[in-house]
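Only one protein chain is missing; all other protein chains are in place.
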Amino acid sequence: MRRGGKAWSKFLLTRATTVLFVLLLISSATFFITRHLGNPVYLIVGAQASEEILEAARQEIGLDRPIHEQYLLYLRSVASGNFGVSRFTYNPVIEDIQRRLPATLELATVALLLTTILGVIGGMLAAVSRGGIISKTIDAVASIGVSVDRPWFALMLIYVFYFALGLAPAPVGRIGTGLTGFPQVTGFFLIDTALAGDWVAFVSAARHMLLPVAVLAFTTLPYILNLVRANATAALQSSYIENARAFGLPKVTQYRYVLRNMLPSLLTLVAVNYAWLISANIIVEEIFSWPGLGSYTIQAMHNSDYDPVIAVVLLAAIVYTGLYFIVDVLSAMVDPRWTID
Amino acid sequence: MKDLIVDLYNRNAAVHALQGVGLEVAAGQRVGLVGESGSGKTMTVRSIMRLLPPQAVVRGGRILFDGTDLLTQREGSMERVRGRKIGVIFQNAQLALNPVMSVGQQVADVYRRHRGGNKGQAWTAAVEMLGRVAFPKPAVKARAYPHELSGGLCQRVLVAMSLVCSPRLLIADEPTTGLDVTIQRQVVDLIVEMTAELDSALLFVSHDIDIVADACNSIAVMYAGRIVETGPTEAILSDPLHPYSRGLLKSLRGVSREHMPFIAGQAPDLSSPVVGCAFANRCEIAVETCREFRPPLEAKRHGRWVSCQRVEPEEATGGSRDGIVA
Partner (left out) sequence: MASSPEVGSPPTIKVEDVTKRFGKLTALHRVSFGIGEGETCGLVGESGSGKTTLGRCVLKLLRIDAGRIEFRGKRIDNLPERAFRAYRRSVQFVFQNPLASFNPFYKIETSLLENTRLNPGVTRQKRLERIRSEIERVGLPKRVLEVKPTRLSGGQLQRAALARALVTDPSFIVLDEPSSALDISTRGQIITLLMDIQRERGVSYLIISHDLRVVRSIAHRVFVMYLGEIVESGSNEAVFESPKHPYTRALLRASKMEAPAGVLQARDVLHGEVTQADVALPGCKLAPRCAYANDRCHEELQALVDTGDAHMVRCWRTTEARASSPEWVERGRV
């Protein structure tokens, strides 16, 4: 899409409005659903409480107010970042989330980078070798990755590499015990340990990441592989690649052309992957005791502590819509065939 | 001096696409290759460029370019030949261009490949090339993307790309198909002008004999994977010898009110090799022996070669042409 001023601003505005609208919709849905999930009052005071205590508790939470008042209160608190207090940790939810987010983010980012790089290279290789042994191997990898059950796979990897071979560290978190002495600047252990020059801790953090990243990468790799392979195969047979060959352009340039063409679809897929890795990656975090959002959510669910759950759901919505928005903008910038709809 | 001699058999999976095609393009000459669908003209072009689809197999023959047999070259050397020594302009220019890059960028890429230079130099050169092919407002429009330009303009971009390479031989494969009639003339004139300027030879391939006639000094007519007639342009247009050429020209010239001549039947299916003359089943003057023996491409008049036993030679002009598989 041409970077023409007026059309471009209109495009951005429309997209941004859509994002806000979706967020509003989701938060409202979350509100109304949870209000129907049984009586939260009993959670606070226990099932045997007397009427007066129940009534007092109800008033405290605000459940005695009419529903639209509750809704407005809710919106107001969400907008101000107040997501309530966790019944389990007794901390404001927002603080819990802030503390746990970097762990998830680090895991997600590393997994994403690995998946994307391997996926693009693998997909291109598969497209170029067209039926050869490389292509078949990559197909096999993709098939297995997509069919395998993630929790089972995680447990298997732990069994093989930790129990049997002793190569990987115990799945008890992000770093070996007693190694957290370094100053936490970003919350990303890999970065912080490097900044502090604490190489022992760096290695430990990296080793602890191996298995969870392997699980995540292996199970999300197939999608990128297939996308890249399909797009590349189609592109390699297209007229413009043939033309490029005819003018003597070397293979490297041809591949550059092919990649350029699939960027919008690729970006979208990467965005979807990233959004998932951040907000919905629950089981792997739990299995590896990774102190991130996912395990937080599970813990909250086990304790019927649903303020954190709502907060994470909302966060997920923000992450997804935010990433989609960025990808939309990037795609429009990269592919000139897009017109504003 | 001969620039290009083509002489080959080709089989594409189960289809006998080319059955002994012989062609010669001398330096600075403009030769036209005329054929309809299934004639093998596109296969010939691809064979020369070694851009055949994977299931195609060249079963024999040679393609001599400046003395070297292109069929024996490896991909690496072919990459050097393509563009630099032999350039191609394909039909459907809009599709031949990468849709996500500006046309200027694509011309610049070709420039950098063949003439070196950094990005800035390449862009300037690209704009200049576009100007030389009468691309309107090149400095501005070079940033345009292929889908924003008309077919005629895209074709000019392709011509610019081949200009950059200054090839010894330019092959134009149906460059005017799909373009408006009034634009076709412009494109043809441009190609002829450019080849003259570069002192290149031209092989112009098309189903439209009129367009080919405008561009070329001599014409070769193909039918069912074989060359059936060659000769100077004026001679073939005014006095076609092979029955197929005659039928083709009649289909074009003989149109009048309520009368549209045609050649009855259809071209043979090439999945099995044809016995005898490929045109026999549609020919008005065919006799029994036509179906039995494949007629060799022989000189029947001075400078005119025809593959038909029913055409009587006029003077003694010598026997079969060298290097042609008959």
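All chains are identified by letter, namely A and B, in their written order; residue positions are counted from 1 within each chain.
FYI, contacts are C-beta pairs under 8 Å (C-beta built on N, C-alpha and C of every residue); 3 or more make two chains touch, one makes a residue touch a chain.
Keep in mind that this is a model prediction, so the values were computed, not measured.
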item: Missing chain: touched chains present in the view; value: B
item: Contact residue for the chain not shown (choose from B:G104, B:P138, B:G152 or B:P295); value: B:G152
item: Touch criterion as defined above, residue of B:T72, B:T182 or B:S238 at the omitted chain; value: B:T182
item: Positions on chain B contacted by the hidden chain, ascending; value: 36-37, 150-153, 180-186, 207-208, 210, 244, 247-248, 251-252, 255-264, 266-267
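Throughout what follows, only the chains that are shown with their structure count from here on.
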item: Centroid spacing, where centroids are CA-atom means, of chain A and chain B in whole angstrom; value: 55
item: Footprint of chain B on chain A - complex, ascending; value: 238-240, 242-250, 253, 257, 260-261, 263, 334-337
item: Residues on chain B engaged by chain A in the complex (per definition of touch); value: 49, 51, 79-84, 87-88, 90, 92, 95-102, 109-110, 113-114, 145, 147-148, 158, 161-162, 165
